[in-house]
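Just one protein chain is left out here, and the rest sit where they should.
Chain IDs A, B and C follow the sequence of writing; residue 1 opens each chain.
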Amino acid sequence: MPDRIRATVWGENVHERKNAIVAQVYPDGMHDCIADGLREDAALEVRAATLQEAEHGLTKSVLAETDVLLWWGHAAHGEVADTVVERVLGRVWEGMGFIALHSAHYSKIFKRLMGTSCSLTWREAGERERLWVCNPGHRIARGIEPSFEIENTEMYGEPFAIPPPDEIVFLSWFEGGEVFRSGCTWKRGNGKIFYFRPGHETYPIYFHPVVRQVLRNAVHWAAPDGRPWIDSCPNIPIDQAHEKLVAKGPKLHKEGEKGFR
Amino acid sequence: MPDRIRATVWGENVHERKNAIVAQVYPDGMHDCIADGLREDAALEVRAATLQEAEHGLTKSVLAETDVLLWWGHAAHGEVADTVVERVLGRVWEGMGFIALHSAHYSKIFKRLMGTSCSLTWREAGERERLWVCNPGHRIARGIEPSFEIENTEMYGEPFAIPPPDEIVFLSWFEGGEVFRSGCTWKRGNGKIFYFRPGHETYPIYFHPVVRQVLRNAVHWAAPDGRPWIDSCPNIPIDQAHEKLVAKGPKLHKEGEKGFR
Amino acid sequence: MPDRIRATVWGENVHERKNAIVAQVYPDGMHDCIADGLREDAALEVRAATLQEAEHGLTKSVLAETDVLLWWGHAAHGEVADTVVERVLGRVWEGMGFIALHSAHYSKIFKRLMGTSCSLTWREAGERERLWVCNPGHRIARGIEPSFEIENTEMYGEPFAIPPPDEIVFLSWFEGGEVFRSGCTWKRGNGKIFYFRPGHETYPIYFHPVVRQVLRNAVHWAAPDGRPWIDSCPNIPIDQAHEKLVAKGPKLHKEGEKGFR
Partner (left out) sequence: MPDRIRATVWGENVHERKNAIVAQVYPDGMHDCIADGLREDAALEVRAATLQEAEHGLTKSVLAETDVLLWWGHAAHGEVADTVVERVLGRVWEGMGFIALHSAHYSKIFKRLMGTSCSLTWREAGERERLWVCNPGHRIARGIEPSFEIENTEMYGEPFAIPPPDEIVFLSWFEGGEVFRSGCTWKRGNGKIFYFRPGHETYPIYFHPVVRQVLRNAVHWAAPDGRPWIDSCPNIPIDQAHEKLVAKGPKLHKEGEKGFR
């Protein structure tokens, strides 16, 4: 483990350049604002990457040097190259943390990690949201009051088509009458995953001090704490079995042959 | 719910036709043998489908009439069309049960449902395997002794790169010294999923009476018991909110516009 | 499995007899009203039992003939005999379903099954509650609309100190601004457990048609579908090991001696 946790904030950086409202709220891009929020914590070493860069800024070496990847996308999920998706998945399985933000519920990577459709209900009315802490002792809730409010937000409502979370850290109440599992954790391979709902791009949600605190906490929580799990599908030769074995019966594979994939 | 549970056994049907050993063990194809095992239970209505058929035999109407899909593949995972994979995933999320057999741990569909690499260690030495029941009261273990043996099998060993199962019904002990989580359950959307390890194609494992009993039990367990979950991502118009709402602040979407995917 | 599912509704039957408001809402006792709701389903065979009966009406034979036990208690959790608590626990582990209602979150049995404090926040203001379905395809949600309302209720709010549920079927929204995991499932041994929040005794909540539908669904879901898991801690004699064993080294127990508890 490095001394500082290395976080990479990925942003698709589309609405910020095409939509006047979003450009006004996030003049330097949402990824930049999210990264700034993380930089308030000296224990984090933060960089950003965007869709428009070569390999979306997520080269092998960038990912190798990333402990936790945060993902913001909405309008351009389909433009993310499948090779990059596979590369990120591989790193999560090794142990890299992954934090999916708001509309990233529909990103290719999050859907691949969940194995479900990740659908939900939604409404864009600028209504009030109140997030409740379900476990005040959780690392991700450190320093957070029992509840906090976001004055204007897009609503996401149940049913949220996710597998049962390992833990639910936040539940949301909406002014319009809905509820949502807004802060959920899972593990895939050795990678810790956190989904955090707040973040619609027409509101200054990533400037909200409590939202920023949650994200800093989540980076600490999601950082790998073991060695990387280098995943393969090895054949164990018969003479390397721990118990003495004599081969019996017919075989499909010749000795030493690789398996099918 | 129909009176009988409708099971479809899918087989890739490749080794049976190309490999003399497999052809001798399963002259009518593995799918046929597996289907025959299910047909011993009059409460099941069983059909088979194979890779070589149009749409791999998994058309919309076949899937619509399938309560539980069993999947056997090994040599030709890569030949399964992505459109069929997506179609099967959608049906699982609606509520169709899915039973992955042996080398289907590396099938496209199982990997998509799990969100992990699904790798393991393996050895083809015809060694003995003993499966232990972890919950004797589970539906899938009904009528099964505390343990049962398969005289000749391919070994699969830990680490098995799956998400933590909802339940582990069977654990395996191998003659060569390994162990494996051989019978595991998960849920994705409303679909119940069971992975069952036994089944290497060079041995007559799908003729084994206990293996057949487990599969029959698993079909009963995996059958949907609710209505289908028709999944979408609906916008909730402001005037249909349960609590009276007045729209506030800027918006990304025009009223009634569809969301991004 | 019997043809009909045998449900026993347990009620502490205290407030109904001591509090004029409750007596007026539930003149025949809450257990009776809950049982009546179940009796609307001809597939259920329903009886009631109360605190005041010998062994609280939960003798060995009553429990042996119970597939699913529903539990309502509030004022008299401490008066439930520990021997009865242990007896119920044993039956749950064997496979009997257990449905904890509203204030039963603090019952001895539910706390023992959960292994946590089961605390929550609460307010008695007669406010409105809206329950949202998190998985429309779940057996417990069969026939239930995406959401339903209870006009007057006591509020229960997060944090609800439970272990992460296997599945969350309902989440609640409260008029006063809180949220709650109102319909949760777990398994302990072979017994399926469902916690369902609605039910404060000063309101006619167990007459609510949707609440009754949920309870009927839950009884179907919680009914055992395997054989009973007769739990013990057996010594396996050396000469009964599946692999040939020769005893080695010192021993604590004499051959055939029982283990410590």
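Methods note: contacts are C-beta pairs under 8 Å (C-beta built on N, C-alpha and C of every residue); 3 or more make two chains touch, one makes a residue touch a chain.
Values in this document were obtained by computation on a predicted structure and should not be read as measured data.
Student: With respect to the chain omitted from the figure, which of C:17, C:60 or C:242 is a touching residue?
Tutor: Checking the options C:17, C:60 or C:242, the one contacting the hidden chain is C:242.
Student: Please give every residue of subunit A in contact with the chain that is not shown.
Tutor: Per the touch rule, subunit A residues meeting the hidden chain are 94-95, 130, 135-143, 147, 149, 166-167, 187, 189-190, 220-221, 224-230, 242.
Student: Over the whole complex, note the residues of subunit C touching the chain we left out.
Tutor: Against the left-out chain, subunit C lists 15, 19, 21-22, 74-75, 77-78, 90, 93, 103, 106, 112-117, 119-127, 152, 154-155, 157, 159, 161, 163-164, 166, 175-178, 186-189, 200-203, 229, 231-238, 241-243, 245-253, 259-261.
Student: State which residues belonging to subunit B touch the missing partner chain.
Tutor: 130, 132-136, 146-147, 157-160, 164-168, 171-174, 177-181
By definition in this document, only the chains that are shown with their structure count from here on.
Student: Averaging over Cα atoms per chain, report the distance between subunit A and subunit B in Å.
Tutor: Centre separation, subunit A to subunit B: 27 Å.
Student: Round to the nearest whole Å and give the separation of the Cα centres of subunit A and subunit C.
Tutor: Each chain's C-alpha centroid was found; their separation is 35 Å.
Student: At least two partner chains per residue is the criterion; list those residues in subunit C.
Tutor: In subunit C, the residues touching two or more other chains are 130, 135-136, 147, 166-167.
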